[in-house]
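Dropping the structure in here first, questions after.
Yeah, one chain of the complex is gone here, protein chain that is, but the others are all in their spots.
This part shows subunit A:
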């Protein structure tokens, strides 16, 4: 079957996406462990161990506290309470921590430090997988065993006020609730007032057992203006007064009841120095956890330092405190100080319950659990405990009993610690089989792409894909048989869950057929390469001699970038790699241009000299070929200069200056958004513009940017889309003004802030209109098949529609990024690519590089925290999953997509290049699948690396997403190419 290289590449990328999806499912296994969940409620609690005589205490111990208030403050960092800020702004809390009846801890949150996984961790005690971040947006109900579900089952009345996420996680669990939405980040007073306004009533009423308050304001302040903002102090004082109110109310109520009450103050995650969160720096991970209750009364002079504990420990403690069974998947250990005041027998009973639960979990997750040190410790302590109970029931000397009890307690605490540690280590379980299958698919596709380079990049841009013959070959059936056998063996013997095995037989069979067909294709391509070896070696020598410095740079840059992905720092600072490569590319172009301009006259002379010298040399056979190539190369070199000479004075100057202009633009953009990790805290222009003091500057800049965008984009549009573009850009400004980012000149003060839904929808109408006009033009060009300009205009209109959408969705201070990318595209197209006549492959790679650099210029990084989720809510009343996800993805990858679509419209506007588009598509597919495949192998080999969750996994998600977008781009390319060949 003959395929155009563009179609071939698009198919390859689509298959590769399948492979990557399979790999991702294996790499981020859904946490399915112990799914018995809340159904097995009837399971009796572990009875007290005893040696000999049976214990009479088999029921669950009664609750320790009658009422529990959990006050969760989003993004409460540990030094906001325990540090100087706490002393200054939270005097009451500081008093409680230092002198009051309380226990304080520094609870370590595990990455990802994002709200939903943290809530899950607090309530289930388990460690949610990394994939929860991705599900953070549409948080489905929590099915795992958790404290809230247990409390509800036990008939406790729970009231909740605060972040909506809770209501999605625990639907129908609360007798009363009021949710606040978390996505209007610029609002930090109302979200909290919406919580506090219910507080007085609820406290007075007292008909509840658990009250949960989740305050979002602090987090919003952090996102908007960072942890050193003066707003933080005000917010902390507000929180302090709320804490005091709750505490005094609880104390006054306590007199009437027998049991004490418990007040928990905690944070879900911290806040980095830039005010964001998601990663694993100390500031993001350490949160305060304070348990306040009159049961923790202390003698004067009893200094309690905040201990370091895990965030997951809270679930077990709450369960014990409320007299509930500990959630099954909890890996936390009881916070011992909370039960310290109880009699020895109860203490031991609580510790025993916790240890039994952890040991059971260990038994379920680790096949060789008996060898684990924690399990052995558990067995020893259980035996000791039994002995102690016997002594206790025989009523021995209390002194001996106490000493022995202390020993047992110590043993239990050690066992708890070891168990908890080994369990949290067990959480990262990879589904290796699915990963291997995915990797095989991806690698086969890459090999196929690499093997077909010479054919695909030939002038015809067509290649023979042996598809039918392998399907009937013996190799295909043999491979298929072997793979099925392996599948059966693996799936029947596997103990852990496996995604690929859980697929239906038909799907799995399809994937295996795909693998074997690809294998056959690779083998036949390989044989072809060897058969044509002679011809190819000739070609290779030929093409080697033709390589210019630019090609060398492109090759080295690509390989170097892929190699750099092996180091975590280079992933964190990947933007530096791209900025560096793009700058080097500009200098190389500069070198090219200057040589062509200044040495153009010498070209002729050089060629004659060269010929002479070559033919006059001693070894004619060898030199002949070289001479041929040299002449070719010189011809190629000389192709440029005449066109450069033909340029008028102004244009020549522009050609000479454009690399420098581009370099300066890149340098400016670099200082707009600092990303990465090491230098992310440096002040940048973006933050300066985003702060509320510089609103006027931002407004002027935004207006200017929109005007420049219009002038740059409109020149090749049809009249209708010109008008639509102008109105759309006006709408963008109105939208920004409506949500309070920028100001109109006639309105100096902030009036009320709306969501700007009407304005945003107004812009959407124009985006769709422009895209529609573009598509109509394309279809017309396909049908009429005569007018070439119609197609160019159509492509440009699609491009400008995307520009308009990007302008709407990007952060207001990122409009200059859009402007400069358009400017660079114009400069490059007009003054570099056209006069220097680069071939399609080079142009594609340059587009890709610039797209990558601009991806980071936008402020993105390889960290989930930098994804701008607010883009998903532009013009939407409420969260609607599919549009929100599409908008967020587009806002994140806007620049790579814009560069790719510019590539399409640029290449198809160059009438001379017939096969350019399919070459470009092939190159684009190749240059994207190379890093993806390499990265998949790297991640697999580094899966036990320390930074696998914080650095490598987010990057893997980014790579997968980017590949998906590349697949879309390649399909678009191919569609354009098809219309091209038809016309």
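As a convention for this text, a residue touches a chain if its C-beta (ideal position, glycine included) is under 8 Å from a C-beta of that chain, and two chains touch if they have at least 3 such contacts; residues count from 1.
By definition in this document, contacts and distances are computed from a predicted model.
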item	value
Undisplayed chain, where the name is taken from the UniProt record, one of "Ubiquitin-like modifier-activating enzyme 5", "tRNA (adenine(58)-N(1))-methyltransferase catalytic subunit TRMT61A", "Phosphatidylinositol-glycan biosynthesis class F protein" or "Translation machinery-associated protein 22"	"Phosphatidylinositol-glycan biosynthesis class F protein"
Candidates A:404, A:587, A:708 or A:779 - the one touching the absent chain	A:587
Touch with the omitted chain, as defined above, among A:579, A:764 or A:799	A:579
Contact with the hidden chain (one of A:57, A:369 or A:570)	A:570
Absent-chain interface as seen on subunit A, which is shown	567-570, 572-573, 576-577, 579-580, 583-584, 587, 591, 594-595, 598-599, 602, 606, 609-610, 613, 617, 630, 663-664, 666-667, 670-671, 676, 678
